[in-house]
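The block that comes next holds subunit A.
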Amino acid sequence: MIPLAWYLTFAAALFCLGLYAVLARKNSVAILMGIELMLNAVIVNLVAFWRYNEPVNVSGQAFAIIVFAVAAAEAAVGLALIISIYRRRETVMAEEIDMMKW
Partner candidate 1 sequence: MTVSQILFILFALATLVAAYLVVTVRNLIHAALWLVASLLGIAAIFVMLDASFMATVEVVLYVGAIAILIVFAVMLTRRVMEDVGSQRTDNWWFAAILSGLFFASTSILIWFTKWPNLPEGDVGDTVLILGKSLVDPNKYVIPFEVASVLLIVALIGSIAVALPSKQSE
Partner candidate 2 sequence: MPEVRVGDLLVSLYDLLGWGLSELGLYPSVVSILQKLVAGFILANFCLLTPLLTIWLERKVSARFQDRLGPNRVGPYGLFQGFADIVKLITKEDITPAGADKTVFNIGPVLAVMSVLGIWAVIPFTSTMVGTDINVGILYSVAVGAIGTLAIMMGGWASNNKYALLGSFRTVSQLVSYEVPMIIALLIPTLLAGSMRMNTIVQEQQVWFIVAAPIAGLIFLISGIAEVGRAPFDLLEAESEIVAGFHVEYTGMKFGVWMLAEFLHAFTVSAITAVVFLGGWRGPWVDQYPLLGIVYFLIKTYLVSMLMLWIRVTVPRVRIDQMNDLNWKFLVPLSLAVLVMTALVDKLIPVDFSAGSRSLILFLVNIVIVVATLLVLRGVSRKEQAAQSDLQAEVNSI
């Protein structure tokens, strides 16, 4: 069968790709895409552990569902913020949004 280590390595690789996107991209929406990748990697990790430890006890899946809800809420609010910032500042590049007032 598929060893648990494979799933965990896959989730770690996905998390690191998301981390690279957050640290190395200029556009805020691209940073948000990286955050979504990281959250998905976490969910894969949770579900893999649920399956391999004790599938009868659904706490792993319950945790994953709550993470889904939090990720959806965060994506919605983040995108609303980005659109609102774009209206004021005419830019979405993360390095140009560095002053609170002007």
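Here is how the candidates were picked: all candidates are chains of the complex that A comes from, given by their letters.
The rule we apply is simple: contacts are C-beta pairs under 8 Å (C-beta built on N, C-alpha and C of every residue); 3 or more make two chains touch, one makes a residue touch a chain; residues count from 1.
These figures come from a predicted structure and were not determined experimentally.
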Of 1 or 2, the one touching subunit A somewhere in this complex: 1
Complex contacts: residues of subunit A adjacent to candidate 1: 1-10, 12-21, 23-27, 29-30, 32-34, 36-37, 40, 43-44, 47-48, 50-56, 58-59, 61-62, 64-66, 68-77, 79-84, 86-87, 90, 92, 95
